[in-house]
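As you look at this complex, bear in mind that one protein chain is not there, while each of the others sits in place.
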Amino acid sequence: MNATNGFTPGHSYFEATARQRLQQILDAGSFREFLAPETVEVSPHLAALDLPGAFDDGVIIGAASLGGRRVLVAAQEGRFMGGSVGEIHGAKIVGLLRRAVAERPDAVLLLVDSGGVRLHEANAGLIAISEIMRAVLTVRAAGVPVLALVGGSCGAFGGMGIVAKLCSAILISEEGRLALSGPEVIETVMGVEEFDSKDRALVWRVTGGKHRYLMGDCAELVEDDSAAFRLGALEYLDTHGEPEPSLFTLRAVQQHLSDRMVRFGAYRDGLEVWADLGVAQPQQVPLLDRDSLVALKKGLPA
Amino acid sequence: MNPPSSSRNWDSLRQGHARRLARAASLDLPRQLPAEQIVSLLEAVIEPGDRVCLEGNNQKQADFLAESLASCNPAVLHDLHMLMSVLALPSHVDLFERGLARKLDFSFSGPQGNRLARLVQDRQIEIGAIHTYLELFGRYFMDLTPNVCLIAAQAADAAGNLYTGPNTEDTPAIVEATAFKGGIVIAQVNELRESLPRVDVPAGWVDFVVVAPHPNYIEPLFTRDPAQITEVQVLMAMMAIKGIYAEYGVKRLNHGIGFDTAAIELLLPTYAADLGLKGKICTHWALNPHPTLIPAIEAGFIESVHCFGSEVGMDAYTAARSDVFFTGADGSMRSNRAFSQTAGLYACDMFIGSTLQMDLAGNSSTATLGRIAGFGGAPNMGSDPHGRRHVSPAWLKAGREASGSGAIRGRKLVVQMVETFREHMAPVFVDRLDAWALQESMGAELPPIMIYGDDVSHIVTEEGIANLLLCRSPEEREQAIRGVAGFTKVGMARDKRVVENLRDRGIIRRPADLGIDPRLATRDLLAARSIKDLVRCSGGLYAPPGRFRNW
Partner (left out) sequence: MEKLEFKFPSQPGKISPITALCGVVGSGNLEILVRTGSDADVCEVSIKTSARGFGEIWQAVLTDFAEHNPAGGTRIFINDMGATPAVVSLRLGQALTEYLGVAQ
């Protein structure tokens, strides 16, 4: 990086709205929205709580092409109620996934940007999340890869963290975050000594894209740029098919996770995990750019 | 007739100084003492009724000395008269609640504003006055000279020389007033070093040094995350650049802190450069090293910046840009609040900042009910100094707009930049400032007005720019203010005919009058849209605090 050369920001994926992300990632003009605004109810649960809803209930679904491939896609809007999954929001995603089973597109893209279940819709939201999980597995069993793209302000937390992990692969930016309980939830339940949710650098060392990539939770680490997400998704689809589900693979993954728990379970910070992984200067990791980090991971002991 | 001098003692201050040092010596308290002995020292060298200057600003805080003073025995130390730039820490208020201190002269109270207001109402504190920084520093050399000062520095050597690092801030002004008028100077330092990078305070001016158990606290108060800048702020920044900076050719200036002015800083290398303004505006600054200045500096827009203090994370960057910032031979920056405030008062052609409330005379205030906030430095910068004599094109043009072509003096541009409503639909434009109610509840002589209306030259809102210099009567001024007050009650009560007339005369200018399409005011114009962009733009030299990182 040159210290004096003019730096120009690109199309930040983090900063874009869900609709902008769709425009920037998919082939130009190819997106066709299902259940466009006004053709579907706004959330009756929010109305009952005297809150204004959104026309799309915080998720946009539709069909498009990506580098000429036929894809179905859902994009969550993190700025509307934290991208939370309410009844209609969830039903739209489930419907999209069921359509994928019927239509067999080349892939399904989930642009995840969500804190999880919409608490205002309680059970309806919880049921929706479990239906999404089941539907993702059904789509994959039908041989259609499901890619999760994680790089929005809400990351992928709660039920949507689980959904992301059920996908064929996750593409994440270093701004992206992936975990089950959110930092504020952990702090509220376990105390600030356990986890200081205001220490943003710590939050990213534990849930952020770089950590998830080093841990092997995410297939690709991409720049915070819509073009990089597009390219990452294309490269993944070029090089990976959706394998047949197998008990052997599942058991191997389960064993890997158990081993990981034993190895890293006592650590308090990503820094300790990275040192254990063989990173010589773990404190430098948060400052590395994407390419350097990818190179660093390649050089780590297997 | 006997010479009058024979009957009095002419060095009582010096004798007092020796007496205090002797008391410390009798307790075996060395010049460089361990942290555990600090309370004994304070109780030995401070006397009841002393004027004690406790260093602390909106940035650097002598926090260990503040806590130590607050834990002294009120039976030994009482009736202290505290002199403080900023009342910011809980320990500052403890001094009064515990009965150690009685009177306060200060400048700004920030986060302790609520507790301070309660103390005033309960008569547990006597406020001398709320000053601007320069006034308070000035009074240190007049009638408020400290008997003892408690200061903060980065490091000391064995001889007692001090290195203040980039956050020099108020230290020179405080030490100068104390050390040269028989006062005791006590410094907390973060570390002892064999040799200092440079000497900011010579050992001969310092009486005691203590290594604090924790590094002194510094608040990253001047960091604004570009991610939070709104489209409306971008629009107002475009209007300010095109309608004021370019019109007057403003080269020397100060910016208040806030997202409005951060937006301007981030539009310099993009929007302003596209207007051909590089080299024509914003070349010389009195300003802290705002991280949002980085793109404009890297683009070569900015020639020089003198700082009041430093900013957390900016030390490596300022050191690496010594053509722009004031740095020592060691390479690190030296700030100085007193000099930078002087530059802001006398050597700047423009101040632009924001406020919480403005009335129909253009008076503005950040005071809210139940909270004594104080002034800080904004009124130094945001006032037209009638003593100025040197000429610049911006100053002359403003003076001639105000007084006609025969003007015998110029005029500083004092610009208030506000969105007509703040969050939660609180109107900025009001018939009556909360400051008046606060004055009554405080029993003060004057309402706490931040910028006086007669000093304000321009108001920028999302609706337009009002040029108050061109108004020829109080009624015109009032309509000019109403004319940019948007959909606030004050704005909707405008006389539409008069406002249109003001627009015809160029006193009010809408975005369209400036050739600006509000729909083009997008965040894409910002030279950096996140803290990470700023880090990249600095070539990795800017190291933002953890709370501003999302990677």
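What to note about this one:
Chains: A and B, in written order; residue numbering restarts at 1 for each.
To be clear about the criterion, a residue touches a chain if its C-beta (ideal position, glycine included) is under 8 Å from a C-beta of that chain, and two chains touch if they have at least 3 such contacts.
Because the structure is a prediction, the values reported are computed rather than measured.
Although it is left out of the displayed model, the omitted chain contacts the following shown chains in the full complex: A, B.
Residue in contact with the omitted chain (choice from B:177, B:480, B:521 or B:535): B:521. Touching the chain that is not shown, out of A:51, A:142 or A:261: A:51 (per the contact rule at the top). Interface residues of chain B facing the missing partner chain: 230-232, 235, 419-425, 462-463, 486-487, 492, 518-519, 521. On the side of chain A, touch with the chain left out of the figure occurs at residues 17, 19, 36-38, 42, 47, 50-55, 77, 79-80.
Heads up, the rule we're going with is that only the chains that are shown with their structure count from here on.
The centroid of the Cα atoms in chain A and the matching centroid in chain B are 43 Å apart.
Note for the complex: chain B touches chain A at residues 227, 269, 295, 298-299, 320, 523, 526-530, 532-533, 536-541, 546-551. Looking at the complex, you find that chain A touches chain B at residues 1-4, 6-7, 9, 12, 14-15, 174-175, 198-202, 204, 208-210, 224, 286-287.
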